[in-house]
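First the structure, then my questions, so here it is.
Note that one protein chain is taken out, while the other chains of the complex remain in position.
First chain written, first letter: the chains are A and B, and each begins at residue 1.
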Amino acid sequence: MMPTIVFGVLSVIIIGFALAMVLSKNLVHSAIFMAATFVGVAGIYLTLSAGFLAAVQILIYVGAISILMVFGVMLTRRGDISASNLFNKRIISGVVVSAALFIILGRLILTSEWFPSSFSVPESTVGPIADLMMNAYVIPFETAALILLAAMVGAIILAKGARRTR
Amino acid sequence: MLELAWLIPIFPLIAYTLIIFLTKKSKSISVAVALAGIVASLVISIGVLVETIQKGITMAEPFEVAVKWLRLSAIDKYTGLNIDMGILIDPLSAVMMFVVTSIATLVIIYSVGYMHGDPGFSRYFAYMSLFAFSMLLLVIANNFFEMFFGWELVGLCSYLLIGFWFEKPSAAKAANKAFITNRWGDFGFMLGIILLYINFGTFNFGEISRIIGDGASGVGAAILTLISLLIFAGPMAKSAQFPLHVWLPDAMEGPTPVSSILHAATMVAAGVYLLARGFVLFNESTETLLFIAYIGGITAFIAASFALVQRDIKRILAYSTLSQLGYMVMVIGVGSITAGMFHLTTHAFFKCMLFLGAGSVIHAVHTQDIFEMGGLSKKMPITTWTFIIGALALAGIFPLSGFWSKDEILLATHQAGFTGLYWLATLVAGMTAFYMFRLIFIAFFGEKRTDHHAHESSPWMTVPLIILAFFAVFSGWGLVKMGYGSMVFFGHPHHGEINLGIALISTVFALGGIVLAWLIYYRKIVDTDLMKQRFRPIYNLLWNKLYIDEIYEWLFDKVMLGVAWLCNQCDRKVVDGIADGLGDTVRHTGGWMRFMQTGSLQNYALVIFGAIVIIVLLMATPVLGGVIR
Partner (left out) sequence: MITLEYYLILAAALFCIGLFGAVAKKNAVAVLMSIELMLNSVNINLVAFNRFLAPSQLVGHVFAIFVIVVAAAEVAVGLAIVISIYRDRFSTEVDNLDWLKW
């Protein structure tokens, strides 16, 4: 009974804050709602017994990305902040497509047959993840490091503004 | 010497190359190079001729050397292509090469005097050398393809030389006319040899005659007639036979020595030479021979009648050349290449001389209208006398060279049973004598009509005239004595006995023509203007050359340009219309569709996900229709 309640509460939090984020007219509010959504998702990870991922989620999304977003808002915003996050003229078609996609996905999920495994998740996930990262997935791991480096360099150059060569 | 025969065409080619690339700047060195080249060829061709006679090389067993030039092996059903470059020495080519080189030598010597002071002096001699090379290549060729090579080069050189003074519009036009008219013939010739190769599998003269001789060619008579008619289109244009004769009189726009070599040894002789060389083909088709004979006869008569009324000295000579070429073609058509080639040889000498004489006159009086000359005989004795000798030879007066060859022609025609053509030819002989002496009496005798300071030309010009006069007098008799008929022949040797009756009749006609000309133009027993008035329609017809040029012009202006206009319209409206229409459709569709490209990323994302929805719907319909468990 307990997991069901926990899942229900988390779902309400996630969906509610996500909708609030999308529907809010204030960009700063949106950023805060987004952080709340991320916290909800971290909770979902916990119910899936993925403690390490939940920590990562909190650290990166809530701690880093949300702050980054707020900085982005701060650096680009001028004028009235209360009308900073409006919809454009694609709102109707966006609703239609999103709703259609949701209906189809839901229908597919419900009509598909799943074959759940009877195994259980190991107690601690950190050790096995480290093992996978450093053995089987070491090359993607290194590549991810490179991607982060490249993204960092690119972000610096873009944000700084490339000096015009004459 | 026979082994050196391949050098005969090479020397003028070397001379040409040297002049064009190295010595063009220096006039005297260019002349020396050109002369050295052609004299070297002359020496070798004399040696070849002598050796041919001594070794008894006959038409049936020629001396032939060839190297492979192009080999394409047969693939599947396509026959391969074998082209040789070779030399073929038999009496026919040996004699022809001697004629070409000797005439070319004399003309080049003469040109030194005639072209003196012309800005294009060196260029002229380069072209002359190239002209000699082309003709010699054509003559020495051992297969149709090589001959075609030389044939086209001859056409090119004639274009270059006729249009030598290209800054003169009429010369440029005449050059174009010659080239374009010849194109018709060359096209036929080319189709002919292609068809020939398809049917015989070889271009080689010897092999073709062997295949035909064996009678095992398996080529139908109709195909043979077609091939020979197509090939005859070449000589028709090159030797200026009716109705493709129109370019030759206009070719007078070139320098006179060019006309001389063109009319005597190189250009027009090529057609007759091809007829003789390929006679084995023509002989297979009675229809073709008949066609050739009548075309020749018609040309001879029409050209002679045109010559009766012309005023331009070079045009008179041009029409006389046409007429004599008609003779040659006619007699080859009736089956005697001996007579044709014999007349070609003698005619080459005296016609060359007549042209050089005319050039000498033009050089002296600076006009080409015979009615503006008059009384030249005292001022220019050498020119006058050589001219008269030439005219007598052309008229066929015993014992000059023209008599012997013309008699051969008349005899051959008579013996072959073409009585109509025989009488026509005899009549033409009389007309020839008449118009030649009309020219002489008007231009060289009588009183001076206009104020001109005529003087005898320089030795550069008179010496070749005298040498040619010697040939004009003696070549006929000499060649008969040397047994020309047993050298150049087809089938069986031909021993030209003089038929007294025929000789007498033609001489009577010739003398009659001369006497008539003397009476009308020297004694003036009738008023020529009155006669012109009385026979106005005939005179107009002849003066305008049967309006053939006008007919061609009309054909070109109305018919050809009309067809071209139609093709143009078809191309513009239909072909371009389809292409443009396609392009326009695509462009307009694109122009309309491009509004879908909003450039907005969110729009694209929307479309992508919309598409995903649709694709999933399409692909997963059976699954979606399932029941929820």
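Here is the rule we use: a residue touches a chain if its C-beta (ideal position, glycine included) is under 8 Å from a C-beta of that chain, and two chains touch if they have at least 3 such contacts.
This one's a predicted model, so the numbers in the text were calculated from it and none came from an experiment.
Even with one chain removed from view, chain A keeps its contact list with that chain: residues 3-4, 7, 11, 14-15, 18-19, 21-22, 27, 30-31, 34, 37-38, 41, 44-45, 47-50, 52-53, 56-57, 60-61, 64-65, 68-69, 71-73, 75-78, 84-88, 90-91, 93-95, 97-99, 101-102, 105-106, 109-110, 114-117, 119-122, 125, 128-129, 132-133, 137, 140, 144, 147-148, 150-152, 154-159, 161. Chain B residues in contact with the hidden partner, per the touch definition given at the top, are 594, 597-602, 604-606, 609.
In this section, only the chains that are shown with their structure count from here on.
Averaged C-alpha coordinates give centres for chain A and chain B that are 93 Å from one another. Interface residues of chain A, counted against chain B in their complex, comprise 88, 90, 93-94, 97-98, 100-101, 104, 107-108, 110-113.
Residues 602-603, 606, 609-610, 612-613, 616-617, 620, 623-624, 626-629 of chain B are the ones that touch chain A when the two sit in their complex.
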